[in-house]
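The complex appears here without one of its protein chains, the remainder shown in place.
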């Protein structure tokens, strides 16, 4: 931790600041630069409250050299975390490339079973489908709720695919007992109470990056869950807000190698929400595997033109099947197993 | 609602689409442009599912001319909404300029009472203070919780100022009975379950704009609460995420005249969180009133250098008192009452 | 073109507006919606000055349905534009995947020749190198200037590779006679005088997307050059400004399929400037080809740690050679020739 002192501060004031800081248990080195004094703090600087130091009237800037996350940090946990779904023989992380596919929202038993069978046949390892839907408008379809969860559990039994669905608030948690992986949506990435609760759960968590969240904020959100004891987390890049509107969001694929360097957690990509346009999904799915992702989560609908939600971004089962054929070739080059 | 058809679509296909749309109860006018056919939909277009239309393979673009919010829309409710706190003789909206002041987080009885007295003396009409704190790191101070709420209620009794504090999840709602206005933080602006619950409450709501939310998304979040029957809402601009980092966020003051045009709800500004730097707060507070805001929410701390949270952005009581003197002069020009 | 009229405008006023518009040669259809009148303009709407219409006090919104670019528009020119460098047997566009490689800046004859030989051996089809360098600081190395151009021309003769280098102002144009492709940097994308001048030139142009330019603005910049008669243009995505700083910019790969749909011009990617970090360049290069790019422009330096500019983002010749091996496998899947 580095503290740059404002110009013109007296030696006595600096001495007092150094004593205060050393009383917290760190060692302080002062360097006299050409026009500025800089303090270097050495030792366990996690005991220092950055904000209080920044508020000190002698201080110009405070710079943390170390990352603020620990359990998510690859430095302290060099090996890749791999999530295993043993009963279904599915994995996320390591040498697997996990494909999670299904409709944006669960609409009926027929729809879900038909999509589940189709995506399984094409090689998807997980089934997705929304029961509780976060919608910008209170007047839009809000999902089937509990009934949607029931249909997902039935589809899991019929297809043998583990299921992933979004949880929107803590009180829904009891409904998710038979769900295999709980999705935290982009809008809830910093719903800290929810994250703490999920830290106490034993379920695998699919944590989506917030629309305007930095990489560090995403890792701190994961850290909230891990601090509670749950480290079964998959991170998901789903597009960030940008200034152009030819796509719904800007898919930030460079975050994949960056995250893979900083953390041991698996990283997947959601090309459907990132672009909002089904004809872009294949290109962005291929780019995701090429960039080093551990998987994708893709929307597939048997009848996109009559989908109750996000039809514009859903692949048909045929389009998805074509995509999977190409992805298998890419996976081979990258030494990944689909 | 306007639908641009892709080039090369046959007349029969268009005819069928028009019939489908008219069966939903709207009238459709087709115009043949130089290189494109455009459909204009007339009537109650809220029955149309935009997403399904966008997913239609004949359609290139869908453009909604009307705003998607109704209850928040000034067109349907031309007069300003004014929130009245009768017992304390305080108002937000109309010709009032409401100043809400207090510490970032409640730290102790002494701190809160001392700040409450100071800000009241300087002319603040409301006391703020955080009991539940949304913090980026799980290792930072998370607020005093229930005890903080108790201290706020006591400070309200002693000072006579109505109190505002942030709610982080639905289950906390029962603790907020004696709180006068419930704050929904930027990270919860699209926590739709929370918004629905607050719609069923009768409490005034201070709704902060999300870090990367558009003006329309903010109004749709208000619409969620209003759709439930609660229209006691104050909107708050608190800075949006930008590409530079000399301030914590970009304070978007142009949203004030824009919101005042589009909605009847009062709009206030949080210059403390927007900038993160106490020495910028006076300039941005003055700019807020000049831009037409109905109030500000400002952090004041008796000892910013030892604040447990956000000390860097807190004014001292003296700095706040100076600011209030200047704001009164501005209010006079703008015909507002502080 | 669609014009939404403000609520409350009288029939006579609308009638007058329609007459004014029809006098410009277009046909106007008026539709009476539930709460708003909408005019649809049919015919050659390029004669209409949007800004004047927007400034009209009766008008609420103006929406253009058609794209504002013509020569760059794939609708009017469905086949891919392919740039051919016959003497050197190199191509950009169509089924080629063009690799342009070389140092950020030309530093010496030895450096340039050594890099040119290395990248040619690994399969690059073009040599890049900066002679005139746009630097944020006036105190940084500004490039070798004319001498750098001379060295590039010599390297071209020795290696047989066509050369690409950046032009920073019109007066430099005469120095570029033996340069094969002129690069317009991101900061000059809307230097309209320069674009017009390049429209009069016969040289192929590598046009980089501005740091905060929309896709449409990029295509309008190309349109400036094309309107002057030069349609030998390659578009280049090089990262846009974002709110995070783990990379220098956000590489927006979704713009590739979007551009390929909207325009017939080839599109390449600059993973070096986009990320600013050499260890990310291979992942982003592979993602670029996977997303459908027609090529990449990559920085390669024989001694990155002593580069005068951007060493942090340069690959060594060995790293580049490894990358090319992988890219060839990707190209095979995509049916592209490197």
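Per-chain residue numbering starts at 1, and chain names A, B and C are given in the order in which the chains are listed.
Please note the rule applied: a contact is a pair of C-beta atoms (placed from the backbone, for glycine too) under 8 Å apart; a residue touches a chain by one contact, two chains touch by 3 or more.
None of these values were measured; they are calculated from a predicted model.
Visitor: For the full complex, which residue in C:7, C:25 or C:134 touches the chain that was left out?
Guide: C:134
Visitor: Hey, which of B:113, B:153 or B:280 is the one touching the hidden chain?
Guide: Going through B:113, B:153 or B:280 one by one, B:280 is the residue touching the chain not shown.
Visitor: Touching the left-out chain: which of C:42, C:63, C:82 or C:227?
Guide: Among C:42, C:63, C:82 or C:227, only C:227 touches the chain that is not shown.
Visitor: May I ask you to list the residues on chain B that touch the chain which is not drawn?
Guide: 212, 214-216, 240, 242-244, 246-247, 250-258, 261, 274-275, 279-280, 283-284, 286-292, 326, 329-330, 333
Visitor: Please give every residue of chain A in contact with the chain that is not shown.
Guide: 2, 4, 7, 29, 31-36, 38, 40-45, 61, 63, 65-66, 75, 241-243, 245
Visitor: For chain C, enumerate the residues touching the unshown chain of the complex.
Guide: Output for chain C: 46, 49, 51-52, 54-57, 68, 134-139, 168-171, 187-188, 190-194, 196, 211-212, 217, 220, 223-224, 227, 241, 278, 304-312, 314.
Assume only the chains that are shown with their structure count from here on.
Visitor: Most remote chain relative to chain B, going by C-alpha centroids?
Guide: So the chain farthest away from chain B turns out to be C.
Visitor: I want to confirm something about chain A and chain B. Since they are copies of the same sequence, is their interface symmetric in residue numbering (over half shared, so same) or not (under half, so different)?
Guide: Comparing the two copies, chain A and chain B contact each other through largely the same residue numbers, since over half are shared.
Visitor: Taking each chain's centre as the mean of its CA atoms, how far is chain A from chain C in angstrom?
Guide: Chain centroid spacing, chain A to chain C, equals 31 Å.
Visitor: Could you tell me the distance, in whole angstrom, between the mean C-alpha positions of chain B and chain C?
Guide: 39
Visitor: What is the distance in Å between the mean C-alpha positions of chain A and chain B?
Guide: Roughly 26 Å separates the two chain centres.
Visitor: When you check chain A against every other chain, which residues touch at least two of them?
Guide: Correct list: 212.
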